[in-house]
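What follows is a set of notes on a single structure, which appears directly below.
The block that comes next holds chain A.
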Amino acid sequence: ACSGDGSSDSGSAGNKNSEGDNRTLTIAMGSDIVSFDIHNHNNTSTEAVHDNMFNYLFKRDDNNEIQPELVDTFEQLDDVTVQMKLKEGVKFHNGDPLTSEDVKFTLERVATDDTLKEFPNYKQIKQVDIVDDLTFNVVTHAPEPSLFHRLSRLGSGMLPKNYIEENGWDHFLSNPVGTGPYKFKEWIRDDRIVLVPFEDYFEGKEEEWDEVVFRVIPENSTRVSELLTGGVDIAVNVPPSDWDRVDKNEGTSMKKQTSNRTIMLILRATEGYPTADVRVRQAIDYAIDDGSLAEHALKGGGIPTRTRVGPGNFGHNPDLYDTYNFDLEKAKELLTEAGYPDGFEMTLHSPKGRYLQDAEVTEMIAGMLAQVGIKVNIEFMEWSNFVEMRTAKKNKDAYLLGLGNSMFDGAYSVDWYRAERFEGETDYKNDEIEELLNASATNMNPEEREKQIQQIEEIAAEDVPHVQLYQETINTGVNDRIEFNPPQDEMIYVPKIKRK
Partner candidate 1 sequence: MKDNLSVQEMDKRPLLEVQNLKKHFEVSDGFRKKKLLKAVDGINFYLNEGETLGIVGESGCGKSTTGNLLIHLLEKTDGKIIFNGKDLDQLTKEEMRKSRADIQMIFQDPFSSLNPRMRVVDIIGEPLKTHTKMKKNEIREKVYQLMDAVGLDRSYGSRYPHEFSGGQRQRIGIARAIALRPKLIICDEPVSALDVSIQAQILNLLIKLQKEFSLTFIFIAHGLPAVKYISDRIAVMYLGKIVEITTKNQLFNQPMHPYTVSLVSAVPLPDPFIRDTRERIILEGDIPSNVDIPSGCRFRTRCPYAQERCKLEEPDLVELEKGHSVACHFPFRTIQNKKGEDELEGISASK
Partner candidate 2 sequence: MNTETILKVDNLHTYFKTEHGKVPSVNGVSFEVKEGETLAIVGESGSGKSVTSLSIMGLIEAPGKVEKGSILFEKTDLTKIDKKAYRKLRGNEIAMIFQEPLTSLNPLFTIGNQLSEAIKLHQKVDKRVARVKGIEMLKHVGIPRAEKVFDSYPHVLSGGMRQRVMIAMALSCNPKLLIADEPTTALDVTIQAQILELMKKLSTENNTAILLITHDLGVVAEMADKVVVMYAGQVVEHTDVFTLFSNPKHPYTKGLLDSTPKFHEAEEELSSIRGTVPTPATMPVGCKFHPRCPFATEQCIVQEPVLEEISDDHQVRCWLYAEKEAVVS
Partner candidate 3 sequence: MLKFLLKRLLEFIPVLLIISFIVFSLVFVAGNPVALMLPEDASQEDIERLTAALGLDQPFIVQYGKYMLGLLQGDFGNSFRYNTEALPLVLERLPATLELAAAAMLIAIIISIPFGIWSATKKNTSMDLLATGGAVLGKAMPNFWLGIMLILLFSVTLGWFPVSGRGTVAHLILPAITLGTGIAAEMTRLIRSSMVEILSQDYVRTAKSKGIRDFFVVYKHAFRNSLIPVVTITALQTSTLVGGALITETVFSWPGLGQLLIQAVNTRDMAIVQASVFIIAILVILMNLLADVIYRILDPRIKYS
């Protein structure tokens, strides 16, 4: 069915691109989108596509500040209620206007259906009360300081209530309808998703591109080859080995951006593990040369850090960012103090192929720890096994993990130090942190809350339940004919991509 179109967008795209007036934008992704059910996935690249088809109630701007998008005005009525009013004239791709009904339908679905994957992120919402066609109240179960963070991401993409109720979910999933600047044309699984501009977009029709094609190319070298031959305009996740190639190739260049993902070693503080001793944990922190990891293993694709809460996140602590501990002497000292003058043997679980250069990083860490006498047995695991290992709490001394934060709210990051959550897994407990966590959870005062989070970060940086390594970069190869700067949230928002 697709053969006719296929030829024009990919194979011969290269030739057209060089002519400069090709109005088809082709983007190569590493994996396919999962579904058009915006509430039932937790996949960044899926959201990157949805972002063009759906609007959220709020959205981050270029400075990472949360701004209303579909919402015109809003007002906090009390600790648990916010009243919002929608912009006028917003239309779905099928022509229906956006109303409070749709908002209620959308938010209550994700907040109450516990089989949805996004449910945990929206279960805090109790209900949505309709005031009039465009006005509604969002009511939470308890004071919810990060409500706006939540409403500025995929869960609040607005679904067309009537369309879905009339045609059923199956129809929606194969013919999705949103309010966004681009509307759905076709989806050939594991091959491509094609979008075209929406004429009645409430901010005016996007004129830049006639068609946007998201192609799925899982194999790194193939994706890069497509970029180099002009088959695609944007290639995500270009491996460091090819950065030079892309830059040197005429007509393409690398665009890098710090992501919101931090790579860390999660240590096990359970009684009996050497890492139960804070000095051992510190020793490990001191023994690892984060700078060298970032420079050699990642070819500069990472920024060393001691906190997970990166810039742009609520509660970011700049003192702990772009810095790291590295001192072999100190590490050895600490180990001796802890009673391991000759080091010890530990197991390090690591996924492979999940994060940028993850296997290389793990192997380098093992090499670094060996220098202070810690013999590391690496166990690489395929992702699903890795997840299973974690779920079954079979983790040993340490495992390597990369954590993002789609809410851009530091509270979510520091929540990982909560003892209750990791009982039997890391068994880390710090009373001071516990107190601060509880205090911040319902604190509706942003300044105070920010302080509390920053404080937790400081404590953690010293107590080292997790050894923070670096924040990874997003490495995107871009054809020079277009203007594109990848944002920190890894979205590919087409209205921001222009021809040169």
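Regarding candidate selection, all candidates are chains of the complex that A comes from, given by their letters.
Basically, contacts are C-beta pairs under 8 Å (C-beta built on N, C-alpha and C of every residue); 3 or more make two chains touch, one makes a residue touch a chain; residues count from 1.
All values reported here derive from a predicted model rather than from experimental measurement.
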Neighbour of chain A by the touch rule, complex-wide, chosen among 1, 2 or 3:
3
Can you list the residues on chain A that touch candidate 3 in the complex?
2-3, 5-7, 10-12, 14, 31-32, 34-35, 37, 40-42, 114-115, 117, 119-121, 170, 173, 188-192, 215-219, 221-223, 225-226, 228-229, 231, 382-384, 387-388, 390-391, 401, 403, 412, 415-416, 421
